[in-house]
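Every protein chain but one is kept in place in this view of the complex.
Presenting chain A:
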Amino acid sequence: MFSTTLTGDQFLQAIIETIQMVGVSLFVGSLIGIPFGILLVITRPGGVLENKALYAILNPIINIIRSLPFIILLVAIVPFTRFIVHTSIGTSAAIVPLIIYIAPYIGRLVENSLLEVNPGILEAAEAMGATPFQVIWYFLLPEAVGSLILSLTTATIGLIGATAMAGTVGGGGVGDLAIVYGYQRFDTVVVVATVVILIILVQGIQSLGNTLARKIRRY
(Lines give C-alpha, C1' and ligand atoms only; values in the text may rest on other atoms or scores of the structure.)
Protein backbone atom coordinates (compact mmCIF):
# COMPACT_ATOMS: atom_id res chain seq x y z
CA MET A 1 0.00 0.00 0.00
CA PHE A 2 2.86 2.35 0.75
CA SER A 3 4.84 1.57 -2.38
CA THR A 4 4.90 3.79 -5.43
CA THR A 5 6.18 3.56 -8.98
CA LEU A 6 6.85 7.28 -9.15
CA THR A 7 10.38 8.65 -8.82
CA GLY A 8 11.48 11.81 -7.03
CA ASP A 9 12.54 13.26 -10.37
CA GLN A 10 9.02 12.95 -11.70
CA PHE A 11 7.72 14.80 -8.66
CA LEU A 12 10.26 17.53 -9.11
CA GLN A 13 9.39 17.80 -12.80
CA ALA A 14 5.70 18.13 -11.92
CA ILE A 15 6.37 20.86 -9.36
CA ILE A 16 8.48 22.77 -11.87
CA GLU A 17 5.71 22.50 -14.46
CA THR A 18 3.15 23.80 -11.98
CA ILE A 19 5.37 26.73 -11.01
CA GLN A 20 5.98 27.45 -14.70
CA MET A 21 2.30 27.48 -15.54
CA VAL A 22 1.39 29.57 -12.51
CA GLY A 23 4.30 31.97 -12.93
CA VAL A 24 3.86 32.68 -16.62
CA SER A 25 0.07 32.96 -16.54
CA LEU A 26 0.19 35.10 -13.39
CA PHE A 27 2.69 37.46 -15.00
CA VAL A 28 0.90 37.81 -18.32
CA GLY A 29 -2.49 37.73 -16.62
CA SER A 30 -1.44 40.64 -14.38
CA LEU A 31 -0.16 42.62 -17.35
CA ILE A 32 -3.64 42.33 -18.83
CA GLY A 33 -5.71 42.22 -15.64
CA ILE A 34 -4.25 45.16 -13.70
CA PRO A 35 -4.82 47.76 -16.46
CA PHE A 36 -8.25 46.17 -16.94
CA GLY A 37 -9.06 46.68 -13.27
CA ILE A 38 -7.78 50.27 -13.34
CA LEU A 39 -9.87 50.98 -16.44
CA LEU A 40 -12.95 49.57 -14.72
CA VAL A 41 -12.46 51.90 -11.76
CA ILE A 42 -11.71 55.07 -13.67
CA THR A 43 -14.39 54.65 -16.33
CA ARG A 44 -17.17 53.70 -13.93
CA PRO A 45 -19.87 56.30 -13.25
CA GLY A 46 -18.30 58.93 -11.00
CA GLY A 47 -14.77 57.72 -11.82
CA VAL A 48 -11.78 59.93 -12.62
CA LEU A 49 -12.29 59.43 -16.36
CA GLU A 50 -15.93 58.47 -16.46
CA ASN A 51 -16.75 56.74 -19.75
CA LYS A 52 -20.09 54.98 -19.80
CA ALA A 53 -19.56 53.32 -23.19
CA LEU A 54 -16.17 51.80 -22.33
CA TYR A 55 -17.38 50.66 -18.92
CA ALA A 56 -20.45 49.08 -20.51
CA ILE A 57 -18.14 47.04 -22.78
CA LEU A 58 -15.46 46.06 -20.23
CA ASN A 59 -17.74 45.00 -17.42
CA PRO A 60 -19.70 42.30 -19.32
CA ILE A 61 -16.54 40.90 -20.92
CA ILE A 62 -15.22 40.10 -17.47
CA ASN A 63 -18.53 38.64 -16.36
CA ILE A 64 -18.77 36.40 -19.41
CA ILE A 65 -15.30 34.91 -19.05
CA ARG A 66 -15.66 34.64 -15.29
CA SER A 67 -18.85 32.63 -15.64
CA LEU A 68 -17.10 29.78 -17.45
CA PRO A 69 -15.60 26.99 -15.32
CA PHE A 70 -11.93 26.59 -16.20
CA ILE A 71 -12.33 23.04 -17.55
CA ILE A 72 -14.92 24.30 -20.07
CA LEU A 73 -12.84 27.33 -21.01
CA LEU A 74 -9.87 25.04 -21.55
CA VAL A 75 -11.57 22.95 -24.23
CA ALA A 76 -13.71 25.75 -25.66
CA ILE A 77 -10.74 27.84 -26.74
CA VAL A 78 -8.60 25.05 -28.17
CA PRO A 79 -8.67 26.60 -31.68
CA PHE A 80 -7.49 29.91 -30.23
CA THR A 81 -4.76 28.16 -28.24
CA ARG A 82 -3.61 26.35 -31.37
CA PHE A 83 -3.51 29.69 -33.22
CA ILE A 84 -1.34 31.30 -30.52
CA VAL A 85 1.13 28.53 -29.60
CA HIS A 86 0.62 26.23 -32.63
CA THR A 87 -0.26 23.27 -30.44
CA SER A 88 -3.15 22.23 -28.26
CA ILE A 89 -1.25 19.94 -25.90
CA GLY A 90 1.57 20.42 -23.41
CA THR A 91 2.47 23.00 -20.80
CA SER A 92 2.47 25.98 -23.16
CA ALA A 93 -0.93 24.94 -24.47
CA ALA A 94 -2.22 25.04 -20.90
CA ILE A 95 -0.81 28.50 -20.28
CA VAL A 96 -2.99 30.20 -22.90
CA PRO A 97 -6.32 29.25 -21.30
CA LEU A 98 -4.84 29.88 -17.86
CA ILE A 99 -4.10 33.47 -18.88
CA ILE A 100 -7.54 33.95 -20.32
CA TYR A 101 -8.99 32.49 -17.15
CA ILE A 102 -6.96 34.54 -14.71
CA ALA A 103 -6.76 37.97 -16.41
CA PRO A 104 -10.44 38.89 -15.90
CA TYR A 105 -10.27 37.46 -12.39
CA ILE A 106 -7.29 39.72 -11.62
CA GLY A 107 -9.14 42.59 -13.27
CA ARG A 108 -12.08 42.11 -10.93
CA LEU A 109 -9.86 41.72 -7.86
CA VAL A 110 -7.87 44.85 -8.76
CA GLU A 111 -11.12 46.74 -9.27
CA ASN A 112 -12.26 45.75 -5.78
CA SER A 113 -8.92 46.73 -4.25
CA LEU A 114 -8.97 50.14 -5.90
CA LEU A 115 -12.57 50.77 -4.92
CA GLU A 116 -11.56 50.29 -1.29
CA VAL A 117 -9.37 53.41 -1.45
CA ASN A 118 -10.88 56.20 0.65
CA PRO A 119 -12.80 58.47 -1.77
CA GLY A 120 -11.69 61.43 0.35
CA ILE A 121 -8.14 60.89 -0.88
CA LEU A 122 -9.29 61.11 -4.48
CA GLU A 123 -11.18 64.27 -3.62
CA ALA A 124 -8.01 65.73 -2.10
CA ALA A 125 -6.13 64.78 -5.28
CA GLU A 126 -8.73 66.51 -7.40
CA ALA A 127 -8.62 69.59 -5.17
CA MET A 128 -4.84 69.71 -5.72
CA GLY A 129 -5.42 69.86 -9.46
CA ALA A 130 -3.92 66.43 -10.19
CA THR A 131 -4.32 65.10 -13.74
CA PRO A 132 -6.20 61.79 -14.12
CA PHE A 133 -2.88 60.01 -14.64
CA GLN A 134 -1.46 61.63 -11.49
CA VAL A 135 -4.55 60.63 -9.52
CA ILE A 136 -3.97 57.01 -10.53
CA TRP A 137 -0.21 57.01 -10.11
CA TYR A 138 0.30 59.10 -6.99
CA PHE A 139 -2.92 58.46 -5.07
CA LEU A 140 -4.96 55.46 -6.18
CA LEU A 141 -2.23 52.84 -6.69
CA PRO A 142 0.00 53.66 -3.67
CA GLU A 143 -3.01 53.57 -1.38
CA ALA A 144 -4.12 50.22 -2.79
CA VAL A 145 -0.74 48.41 -2.92
CA GLY A 146 -1.31 46.35 0.22
CA SER A 147 -4.72 45.28 -0.94
CA LEU A 148 -3.42 44.62 -4.47
CA ILE A 149 -0.82 42.22 -3.12
CA LEU A 150 -3.50 40.29 -1.27
CA SER A 151 -5.58 40.23 -4.46
CA LEU A 152 -2.68 38.80 -6.45
CA THR A 153 -2.14 36.23 -3.72
CA THR A 154 -5.75 35.13 -4.09
CA ALA A 155 -5.31 35.02 -7.88
CA THR A 156 -2.16 32.89 -7.53
CA ILE A 157 -3.90 30.36 -5.36
CA GLY A 158 -6.81 30.25 -7.79
CA LEU A 159 -4.30 29.56 -10.56
CA ILE A 160 -2.75 26.65 -8.69
CA GLY A 161 -6.21 25.13 -8.50
CA ALA A 162 -6.77 25.69 -12.20
CA THR A 163 -3.44 24.07 -13.17
CA ALA A 164 -4.72 20.78 -11.75
CA MET A 165 -7.03 20.64 -14.75
CA ALA A 166 -4.26 21.42 -17.18
CA GLY A 167 -3.59 17.68 -17.30
CA THR A 168 -6.62 17.43 -19.59
CA VAL A 169 -4.53 18.92 -22.37
CA GLY A 170 -1.35 17.20 -21.27
CA GLY A 171 -0.13 20.26 -19.44
CA GLY A 172 1.52 18.28 -16.70
CA GLY A 173 2.09 19.63 -13.20
CA VAL A 174 1.28 18.37 -9.74
CA GLY A 175 -2.45 18.10 -10.34
CA ASP A 176 -1.96 15.98 -13.44
CA LEU A 177 0.31 13.71 -11.43
CA ALA A 178 -2.36 13.16 -8.81
CA ILE A 179 -5.01 12.29 -11.38
CA VAL A 180 -2.98 10.13 -13.78
CA TYR A 181 -0.75 8.30 -11.33
CA GLY A 182 -2.59 8.63 -8.06
CA TYR A 183 -6.24 8.26 -9.01
CA GLN A 184 -6.15 6.24 -12.20
CA ARG A 185 -3.40 3.87 -11.03
CA PHE A 186 -4.60 3.64 -7.42
CA ASP A 187 -1.27 4.99 -6.14
CA THR A 188 -2.21 6.35 -2.71
CA VAL A 189 1.30 7.64 -2.02
CA VAL A 190 1.14 9.94 -5.04
CA VAL A 191 -2.24 11.30 -3.99
CA VAL A 192 -1.08 11.98 -0.45
CA ALA A 193 2.21 13.46 -1.63
CA THR A 194 0.53 15.85 -4.10
CA VAL A 195 -1.99 16.92 -1.47
CA VAL A 196 0.87 17.71 0.90
CA ILE A 197 2.81 19.57 -1.80
CA LEU A 198 -0.24 21.63 -2.74
CA ILE A 199 -0.99 22.49 0.88
CA ILE A 200 2.60 23.61 1.44
CA LEU A 201 2.58 25.62 -1.79
CA VAL A 202 -0.69 27.39 -1.02
CA GLN A 203 0.22 28.05 2.60
CA GLY A 204 3.60 29.42 1.56
CA ILE A 205 2.12 31.77 -1.03
CA GLN A 206 -0.60 33.00 1.33
CA SER A 207 1.93 33.69 4.11
CA LEU A 208 4.22 35.47 1.68
CA GLY A 209 1.33 37.61 0.45
CA ASN A 210 0.18 38.44 3.96
CA THR A 211 3.67 39.37 5.11
CA LEU A 212 4.32 41.58 2.09
CA ALA A 213 0.97 43.31 2.40
CA ARG A 214 1.50 43.96 6.11
CA LYS A 215 4.97 45.36 5.49
CA ILE A 216 3.73 47.72 2.82
CA ARG A 217 0.59 48.82 4.58
CA ARG A 218 2.22 49.79 7.86
CA TYR A 219 -1.17 50.74 9.21
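As a working rule, contacts are C-beta pairs under 8 Å (C-beta built on N, C-alpha and C of every residue); 3 or more make two chains touch, one makes a residue touch a chain; residues count from 1.
We adopt the following convention: contacts and distances are computed from a predicted model.
Candidate names were "Putative carbohydrate metabolism domain-containing protein", "ATP synthase subunit a", "Phosphate-specific transport system accessory protein PhoU" or "Methionine ABC transporter ATP-binding protein", and the UniProt protein name of the unshown chain is "Methionine ABC transporter ATP-binding protein". Checked against the full complex, the candidates A:Arg66, A:Arg185 or A:Arg217 give a single residue touching the omitted chain, namely A:Arg217. By the touch definition given at the top, chain A reaches the unshown chain through residues 118, 120-121, 123-124, 126-131, 134, 138-139, 142-143, 145-146, 216-219.
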